[in-house]
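Each remark here refers to the structure printed beneath this line.
Just one protein chain is left out here, and the rest sit where they should.
Labels A, B and C are assigned to the chains in the order they are written; within every chain, residues are numbered from 1.
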Amino acid sequence: MKNFLRSNIAKHETVLLAVVITEWFYFNSVGAHFGSLDNTFDIVRHSVEIGLLALVMTPIILTGGIDLSVGSLLGLCAILFGKLWRDAHFSPMAAGICTLGIGAVAGGLNATLITWLRLPPLIVTLGTYSLFRGLAEAITHGVDTFTKFPDSFLFLGQERFLGMPAQAPIFILVAIFVWLLVHRTTFGRSFRVIGFSPEGARYAGIPVERRIAMVYVLAGIISALAAIIYTARLGQAKADAGTGYELYAITAVVLGGTSIFGGIGTVHGTLLGVAAIAILSNGLVHARQPREVAGMLTGLLLILALCSSVVPKLFARLRARRQTAAPIQAVKTS
Amino acid sequence: NKSSDAGAPSSGSSKGKKVTIALMPKSKGNAYFISCKNGADKAAKELGVDLVFDGPTDPDPAKQNEIIDNWITLGVDGIAAACENKEGISTALRKAKAKGIKVITYDADALPDAREFFVNQATPQGIGFTLMDEAGRLCNDQGEFAIITASLTAANMIEWQKYIEQRRAEKYPNMKMVALRPCDDLKDKAQSEATSLMSANPNLKLIMAICSPAVPGAAEAVKQAGKVGQVKVIGLGLPSENRRYVKEGVTDSVILWKTEDLGYLTIRAAKAVVDGDLKPGATSFNAGPLGTIEIKGDNILLGKPFIFNKDNIDQFNF
Amino acid sequence: MKYFREISVALALLALLIALAIVAPAFYQPQPLLSLATREAPTLIVACGMALVIICRQIDISVASQFAICSVCAGLLASMKLPLVIVLPASICIGAILGSINGVLIAGLGLPSIVVTLATMVTWREALRWQRQGEFVNLPDNVQWFGLSQSAGQWTVIAIAITLLLVLAVCMNRMAAGRFVYAVGSDAEAARLAGIPPQRVTFLTFAFMGALVGLAAMMNVVQSPQVDPKSGTGIELKTIAAVVVGGVAISGGRGNLWGAFAGILLLACISPALTHLHIESYWEKAIQGMIILLAVVADGIRTKRGSA
Partner (left out) sequence: MSAPLLQLNSITKSFDAVRALKGVSFSLNAGEVHALLGENGAGKSTLIKVITGAHQSNTGTIEINGKTVEKLTPASAHKLGVAAIYQQPALFPDLSAAENIALGLEPPSALRGIDWSQRRAQARELLKRVGADIDPGTEVRELSMPQQQLVEIARSLGKGARILIMDEPTASLTQKEVELLFGVIRQLRKDGVGIIYISHRLEEIFAVADRVTVLRDGESVGTHPVSEIDKAKLIRLMVGREVAAIYPPSQSVPGAVVLALSKIGCAQSQVHDVSFEVRAGEVFGLAGLVGAGRTELARILFGITPADSGTIQLNGKTITIQSPQSAIDDGIGYVPEDRRRHGVILEMSVAANTTMSIHRRIFPGTWLRSGAERELAQKYIRDLAIKTFSDESHVNTLSGGNQQKVALARWLASGPKVLILDEPTQGVDVGAKSEIHKLIRNLAAQGLAVIMISSDLPEILGMSDRIGIMRAGTITSILDGKTADAGTVMAAALGQTRPATAL
């Protein structure tokens, strides 16, 4: 019984884990340097921002929502961070904290529109997707670029700490936080309830609006965090930062087995999804394949992952059909 | 040309073995860089270099960084990069340098300390001044003009605009820039933008398109509006994409360098740097069929921007 | 008010047009307006399809990739000197095939459309880039404007788009097939029990969407002598925004093509309006976002007031 449950719940994640491991061994056999520690750290370093966005996208999709604005918000936060530091002469630390606050406010805008006016998240965040990017361009006139950050700040994105890329510990902390939130607290439980049936959640006395607001504000804060790390990694902040990241994040989350309809999904699945995409994109360089192939394979992998969830159902349907074809036999066995 | 995309890796970078040089465009799927790559392929073949050509599918500094990092672990011998963004990529290039990989840049430069040489097809100043001079010449230093750019955030275009404006203020004070519109690197959008620019600014004399898809887009718009001759089109673009309009007289001149030569020279220079034949301080460099190339400081100069017009455009097939 | 959304979008459009008439009367010149309409005709065709898809409670974000593939294929066929009577159906067929692939995955396997079309969007886009490396396709001379004169060609393109809109709008309201789309979008299980095959309807909607994209791509190809392999970039967001601003509910079953039409007109006018009003272009995205938000917020406040 317990076994049955465990194997059932773990199914998608196990398959995905196998995919990740296969990818790893394949690329390791093709590219001489693929498996090196340096390369592993590179993979981590370059997937932290998308990983962070994917992490916060998970509870959002669990509630049946979606946030298309995270990439644009990353851009907006990056340039506001730069502006605070350069023009308002904040220390990177103070600027960072303010940026997190700005992220929360921006997430709050999404949350307000979605909960207060009961508007569909897809549309609200489609609007803020344009709005945030537009604001970033309007503030910088598209031109202004923030650079020459102090080394102490760049450390966060470019150096090592505790033997790993300096941003990795932050990512791990956020991952643990989100995992606990989703899997071990009543908040996570209520996200799922809302994902399955927002009306039902209201009738159960779950503060639906507050919970939904919470995930979008969280997404805003973490997008701001990703913006800071992005700025530190590149050493520059510009209005085009994070373009298209929302789609990468959503891809990773869905690849990780989270149902786009809400309710079903895990944070470790998302992490595996991020890993699968990051390793593929990195490994193909080692296999000397052009970049377009990485994109194509990601798309195909996503379709395959989706299909894997329906294959058992298809088999069951086939079996049922075979049973109807041989009714007498079936009656005997039953 | 696909073979070099996915060529067999050459392990080790010791002398005598085949040298691997990685060439990065700002973005793939851009005719300009494809043309550079054709030149690079030619040089690679002549020199026996193993060429890796890869870059982000859309211009994205973060992705460029990632690919450079990949190349570092891959253990290439030399990297030649066209940088979407100065600061963004320099960290990664410095890291490559520290690992003993020879780094040069082409098309768009990184910070000077992040590379050995910059293969300079034309300075931003050269481009900006040439464009503005051409505009001033066509309009007799008189009237309004508008610029269509790729995106508001593209670093090199921002740079060019600066010099265009500087030149205008200095030499063509009677001309007025009335609008700057982005076209997202799309020909169709450039066409729409040019159409509304013309109707919004009835006195518009000239459209300056500073990204390559925008030139044919603007030309088509002018043609459809029936304002050929009345509104002139100039821009930065490939001859192949503009031949039709230049010959029809819609587009007056297209400014560019010989992109194949740029790719060719880049690989030649990279190989020379890797082999230790080209060292900082050199003042000239022998680029085989291209002859002797002047080096100014750490800039390897391809030459002046080239102006393609009705008379010469048929001689070029890129 | 049943048509609140459609009317409010129409009013917003009217307000914009009046503002332009006062501040920038130059906007109203026949030739540029004709050009604008021609340029937006393909978008309108795609928006019609998008409206159908969204009414069917699905979404298709792969249209831009489909659009590019159809454009390039049509361009290549035309440059092989095939006549337009072959190229046009071919483009529509290619679109229909691409749409059918989405349809099979979504209707046949029951996968969520937003993810399926996200995956096909990436796959097709990258495949096309890989194959074409961004190279323009040069067309023979007789392709532009169908070989007609420019103004005849422009009117043809507009006429095709408007006819399509009219026919589809009537079909959606007056033909059983159209009502089936509403029924499936409203409740697929109820449709199944009523004898309407939801899977077939969904599949056909996507295939039809693909065919429309093929048609739209062709309407775009004939407007210039070269095909940009990046044609159509961003068209998915533009059409989704237009359709939703025009009052088609993202949750399916509600809305109509007139709203989508009004939405497209509104969004299509923003960019030229900014140029005419001499507003700096770096405000464009922000203003677009504001308009989308304002449209849905106005509606949200109204329904909230109505229910509170």
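Operating definition for what follows: contacts are C-beta pairs under 8 Å (C-beta built on N, C-alpha and C of every residue); 3 or more make two chains touch, one makes a residue touch a chain.
This one's a predicted model, so the numbers in the text were calculated from it and none came from an experiment.
Trainee: Touched by the hidden chain, which of the shown chains?
Mentor: Among the chains that are shown, those touched by the missing chain are A, C.
Trainee: With the full complex in mind, choose from C:Ala37, C:Ala191 or C:Val213 the residue touching the hidden chain.
Mentor: C:Ala191
Trainee: Identify the residue among A:Ala88, A:Ala204 or A:Leu314 that touches the chain left out of the display.
Mentor: Among A:Ala88, A:Ala204 or A:Leu314, only A:Ala204 touches the chain that is not shown.
Trainee: Of C:Phe27, C:Phe67, C:Trp124 or C:Phe180, which residue touches the hidden chain?
Mentor: C:Phe180
Trainee: Counting contacts across the full complex, list the positions on chain C that touch the omitted chain.
Mentor: Spelled out for chain C, the touching residues are 173-177, 179-180, 182-183, 185-187, 189-197, 249, 252-254, 307-308.
Trainee: In the full complex, which residues of chain A touch the absent chain?
Mentor: Against the left-out chain, chain A lists 1, 5, 184-190, 192-193, 196-197, 199-207, 263-264, 316, 320, 323-324, 327, 330-331, 334.
As a convention for this text, only the chains that are shown with their structure count from here on.
Trainee: Which of line, ring, star, complete or other matches the graph of chains that touch?
Mentor: complete
Trainee: Report the chain whose CA-based centre is farthest from the CA-based centre of chain C.
Mentor: B
Trainee: Calculate how many whole Å lie between the centre of chain A and the centre of chain C, each centre taken as the average of the chain's C-alpha atoms.
Mentor: Chain centres of chain A and chain C, defined by C-alpha means, are spaced 29 Å apart.
Trainee: Distance between chain B and chain C based on Cα centroids, please, to the nearest Å.
Mentor: 34
Trainee: Can you list the residues of chain B that touch 2 or more other chains?
Mentor: 28-29, 57, 152, 182
Trainee: Hunt down the residues of chain A that sit against at least two other chains at once, touch-wise.
Mentor: As it turns out, chain A has residues touching two or more other chains at 137, 140-142, 290, 292, 295.
Trainee: Within the complex, which stretch of chain A touches chain C?
Mentor: Touch list, chain A to chain C: 66, 113, 116-120, 122-124, 126-135, 137-138, 140-142, 247, 250-251, 254, 259-261, 290, 292-296, 298-300, 302-303, 306-307, 310, 314.
Trainee: Within their complex, state which residues of chain B touch chain C.
Mentor: Against chain C, the touching part of chain B is residues 28-31, 34, 57, 152, 178-182, 184-188, 191-193, 195-200, 202, 213, 216-217, 220-221, 224-226, 240-241, 244.
Trainee: In their complex, what parts of chain C are in touch with chain B?
Mentor: 24, 26-27, 29, 31-32, 35-36, 39, 126, 129, 132-136, 138, 150, 220, 223-226, 228-234, 271-272, 275-276, 278, 280-282
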